[in-house]
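One protein chain omitted, others in place.
Lettered A, B and C in written order, each chain numbered from 1.
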Amino acid sequence: MPEVTMGQALTQALRYSLEEDDRVLILGEDVGKLGGVFRITDGLQAEFGEERVFDTPLAEAAIAGVSLGLTMAGWRPVAEMQFDAFSYPALDQVISHMAKWRYRSAGTLSVPVVIRIPEGGGIGAAEHHSESPETYYAHTSGLKVVVPSTALDAFTLLVRSIQDPDPVIFMEPKSRYWSKESGDLSPDGLPIGAARVMREGTHATLIAWGAMVQRGLEAAEAAEEDSVSVEVVDLRTLVPPDLETLAASVRKTGRAIVVHEAPMILGYGAEVVARLMEDAFEYLEAPVLRVTGWDTPYPPATLEEHYLPNVDRILGALERVLTY
Amino acid sequence: MPEVTMGQALTQALRYSLEEDDRVLILGEDVGKLGGVFRITDGLQAEFGEERVFDTPLAEAAIAGVSLGLTMAGWRPVAEMQFDAFSYPALDQVISHMAKWRYRSAGTLSVPVVIRIPEGGGIGAAEHHSESPETYYAHTSGLKVVVPSTALDAFTLLVRSIQDPDPVIFMEPKSRYWSKESGDLSPDGLPIGAARVMREGTHATLIAWGAMVQRGLEAAEAAEEDSVSVEVVDLRTLVPPDLETLAASVRKTGRAIVVHEAPMILGYGAEVVARLMEDAFEYLEAPVLRVTGWDTPYPPATLEEHYLPNVDRILGALERVLTY
Amino acid sequence: MGQSSDGGVRILAPDGTIEDREAREALDLKDEDLRQIYRFMVVTRKVDLESTALQRQGELAVYPPLIGQEAAQIGSGYALGDDDFVFPSYREVGVAVARGIDLVDYMHFHRGTWHGGIPDPVGKRFGMISVPVGSQPLHAVGWAMGAKLDGKTACAIAYFGDGASSEGDVHEAMNFAGAFGAPVVFFCQNNGWAISVPIERQTAGEIYRRAEGYGFPGVRVDGNDVLAVYRATREAAERARTESTPTLIEAITYRMGPHSTADDRTRYQPEQQIEEWGLRDPIDRYRRFLDTEDVADASFYQEVEEEGKARAAEVRKGIAGAPPRPVEDLFKWVYTGDELPPHLARQRDEALSMLEEDEDA
Partner (left out) sequence: MGQSSDGGVRILAPDGTIEDREAREALDLKDEDLRQIYRFMVVTRKVDLESTALQRQGELAVYPPLIGQEAAQIGSGYALGDDDFVFPSYREVGVAVARGIDLVDYMHFHRGTWHGGIPDPVGKRFGMISVPVGSQPLHAVGWAMGAKLDGKTACAIAYFGDGASSEGDVHEAMNFAGAFGAPVVFFCQNNGWAISVPIERQTAGEIYRRAEGYGFPGVRVDGNDVLAVYRATREAAERARTESTPTLIEAITYRMGPHSTADDRTRYQPEQQIEEWGLRDPIDRYRRFLDTEDVADASFYQEVEEEGKARAAEVRKGIAGAPPRPVEDLFKWVYTGDELPPHLARQRDEALSMLEEDEDA
C-alpha cells in the first residue's frame, strides 16, 4: 500500500481537482514557484500554468474578496492563507460577504470558494503562526468548516471541499503535515458533515479534530493500559456538525471529554458540550470536560508544550470523568 | 429620581470620563459634529474640543490600530465602531495586536482602549447593521467583553471600562438605547467581571446579557402568571466570566436556559452551557437549553421578529426544562 | 476636454454651454442617445424622490438618496457595454436605471424584504448592493480577472464614495487590478461627504491621484457634467477591455440630500454649500445643453416627465405594502440544496412551529 504524508495528500487533492475541473484556480501568497511555505502547492504552477495557479500581492482581504469576484465569473478559487493569524485581515470579506452571498442573493449566487488555512501550534514557530482560529469561522453562519486529521482523509475532504458549492474554510493542522498514512487516495470517502469513530470504546468518548485526534488516540492507548476503553471521535467537520454521531457515541459511553488547541472560552469544545447537554443529557454520568489551550494568547515556542493539551492532561480529564 | 435612557447614560459616562481624566480621547466615524449616528457622543466635541473628540477617515482597522499607537503616547482612546458588522475590518488589529500587546510585551505595555460597538437587532435596520459579534471578541484571549443591559448600569460599566487598564470591547445593545431607568448615575456600581441577579427565582434560571435581559424579564413575568418562578441573571461581562454567580444560581434552581441574539453555534450561550456542565452538573435536573438567533445570516428587517428570541420561544424553552 | 480648476475635466460649462467643442464633436452619441441620457436622468430623479417619499411613509425601511449625483451615475452607466459588470455600493439607483435593472426588485432591498440586491446578479451584470463601505471593488477586480482569464472583452466597473477611498480594501483592489492588469474601472463619486465627514477631513490628497501609485491612469472629471462623465468612462472602459489597463475616475459631485433618510444633516452640512451646489444641478445643466443642441422639443420633455412619473408610480405600486417573505425563506439559502443540515433543520422546524402556535392562538 502506498504511504503518503498529509502534505502530499493535500497536494494530490489539489492536483486532482485542477485536473477534474478546469474552472478550479489556486491563488495566494507564494503558492506559485515556491509552492507555498509548506509546499502544499508544490509543482502545481509548473504543471497547470500561471493562469490557474498564481501568486498574489500580499493582501489577504484582497485574496478573499477577489476570490468572491472570481466565482461570479464562473471560477472555483482555492485560496491559501499563509498561516492561521494571517487569515484575520480577510475576516471582514469572509464574514460580511463570503458567508452570506448565497443567502443575501436569495440563492441566485453560488460561492464555491475554498480557503485553505494551515493552523495550530506545536511546530516551534514564531508568534502569530500557531493559532487555531476555527471559532471565528464556525460561528459565522453560511460557512462550512472542515478539519482533516489524517493524510487519506485530508485528500477526501479537500477534494470534496473544492467540489462543494458553498464556501468552505479548510483548516490544515500544520503539525500533522508530515504525518503518514498508508492506503489509496480516494475522492469518495466520507462526505463533509460526517464525523467518524477512529477507535471504538465503551467507558468514555474523546472528541477531537485536526491535530488533537492523534493526541487523543495516544491518550486512548495509554488509557487502555489501565483497562480503560476510550472511544475516539474525529469530528472532521465543525460546521455543519454531525450531531448524530456525536450524541450516539456519548449515549453509549455516558462520559466524554473534548480536546482542542484553541483557547477554552468559546473554543469549539463549548459547542460540543452544549450539543451533548441537549442531545445526551440523560445518558451523562459525568460532566463533559474540555481539555484545551489556555485562555491566553498563544505562547512563545519555548513554552508551547505547556499550553497545548498533552497526553497527561487528557488522561487527567479522562480520570475525572471516569471517577466522577 | 431622575430618569435617563441608556443612550443618555452612555453620553454621560463619556462626559464624566473626559472630565475625570484628561488623557481620555474619543474617536471614530461621525462622532464629532454629528454626535454619532446614535448621538451617543452628542455635544462632546463642542464641549471638549476637536483635539479630544474627533472624527476619523472611514477606516476601521485604522481606528483600532491608531488607538493602539495613542496608548503608547499615554492616551486612553475610546473608539466608536459605527455598527456591529463594521467592526470586522478592525478584527486583525484587535486580535493580533490589541488583545495581545500587554502579554506580548511581557506586561510592559498597558493598553487602555475601549472599543464601543452598537450591536444587535430589532430596530428594523438594513443588512450588516444588526449583528451580535460578541463571540469574535470573547474568544480572543486578552480582551474584556462588556455588555450593559440597562441605562444606569451602562453608565457604570462604561466608566469602569474606560478606567480599566486593559482593552475592553464595549457592546451597546442598540435596541435598548431608548430604554429608560430611574436613579442616580454612579461610577461605583458593580465592577466589570461581576454578573447580577436581576430577579430572584426558584424554579429555573434564565441567563442573558444586553437586550435579551429585558426580554428575559418579560418572559419571567409571563411565567409568573403560571406560578413559575424564574431567576434572571444578567451577565454584564462575558469575559472575564463570573463563574461563581452563574453556578450559584443554577445550583439553586437546578434548571437553566440561556438567551442570546447571536446564532447558536458558538454563540456565548455555548460557553455558558459548558461552564454549567462543569460547575453545576450534579445540580442539573434538566439540560441547559439555548434560545438564540438561528444559524443563518441575520435576516432582513421584515423577518427579524422570526429570528430573534421572543417571549414565546423563551417560554417554550422554560417549559421544556421545567417539564423535563 | 476643458479642465476646471479643481472640479475635474468638463465638456459642458456649469451653465450648460459647451466649453470644449472639440470634445463634444468627438462624442460617439447620436441624438437618440443624448435624449436617452436625459430620460434616464429624469427617471432617476423621480424614482429617487419617490423612494424618499416612500420611506417617509413607512414603505421603505431606510433610503439613501442620490439626488445631485444623476450625471455621475447615468453618464458612467450609459457608457458601459452589455457585457460589462457593475459593482455598486448602496446609492446607485441611477446606475440601475441606466442598466435597465428592475427597480421594484431593487427597492426590496430598501424595504427590507430581502438582502443583498437584485435577483440574479450575474445574469443582470449588476452585483450585490454593498453596504460595507469599500468592500465591493475587490469583487469587481475578481470578476474582471476571471473574465480576462476567459478571454472575454468586458470590463467591470466598481462604484464607491469618497469616504470609501479611505478603506484598506479599496487600496488592495486597485493594487491587485494594476498588478494583474484586470479590466476594471474604479468609479469614485466624490460627493463631498461621508455622512458628516467632509472630504477635507477624509484625506489630504486628491483621490484620482492615487492611481499613479498603482501604475495606471487616474482622471478627475466634473461629476455634474454628464457628457464628461460619459466620455471619461467610455475611454476607461475601452482601455480596460482592450489594453487590460484599469483606470480610476474621480467624479466630483455633491450629495444634495441627506446621507440617508435616517440622517440629520443640519448638524453638519453648511446650508450655503447646499445652495451653491443647487445652482449646479446636473439635470438643468444638461437640459440647457440639449436646448441649444436642438435635439429635443417640448413634447419630448413632456413625454419624459410623464415617463418619470410613471416609473416612480410603478415603483410605488410594486413596493408599497409588499408582504414579507415566508418564514421558511430564513433557512433556504444558507447552504445549497433543498435538504438542510440537521442543526438547521431543527431550527427551521422550531421557527415554523412557532408560527403554527401563533396561528392557533
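Operating definition for what follows: a residue touches a chain if its C-beta (ideal position, glycine included) is under 8 Å from a C-beta of that chain, and two chains touch if they have at least 3 such contacts.
All of these numbers come straight from a predicted model, not from anything done at the bench.
Considering the intact complex, the chain excluded from display touches A, B, C. The chain omitted from view is touched by exactly one of C:H139, C:R210 or C:R239, namely C:R210. Per the touch definition above, the residue from B:G7, B:G142 or B:P300 contacting the chain not shown is B:G142. From the options B:D30, B:D166 or B:E261, the residue with contact to the unseen chain in the full assembly is B:D166.
Annotation: of B:D92, B:E134, B:D153 or B:E172, B:D92 touches the absent chain (contact as defined above). As for the chain not pictured, it touches subunit B at residues 25, 51, 56-57, 59, 61-62, 64-75, 89, 92-93, 96-97, 100-110, 141-142, 144, 165-166, 193, 240-244. Subunit A meets the missing chain through residues 29-30, 32-35, 37, 55, 57-59, 61-62, 85-86, 88-89, 124-129, 264-265, 294-297, 299-303, 306-307, 312-313, 316. Residues touching the missing chain, restricted to subunit C, are 166-172, 175, 178-179, 181, 201-207, 209-216 (touch as defined at the top).
Quick note on the criterion: only the chains that are shown with their structure count from here on.
Of the two chain pairs examined here, B-C and A-C, the one linked by more C-beta pairs in contact is A-C.
Central chain by Cα centroid: B, whose mean Cα position is closest to the mean of all protein Cα atoms. Centroids of subunit A and subunit B (each the mean of its C-alpha atoms) stand 30 Å apart.
Inter-chain spacing, taken between the CA centroids of subunit B and subunit C, is 36 Å. Centroids of subunit A and subunit C (each the mean of its C-alpha atoms) stand 40 Å apart. In subunit A, the positions touching at least two other chains are 61, 89, 92, 96, 100, 103-104, 141-142, 241. Contact of a single residue of subunit C with at least two other chains is seen at positions 114-116, 132, 168-169, 329, 334, 343-344.
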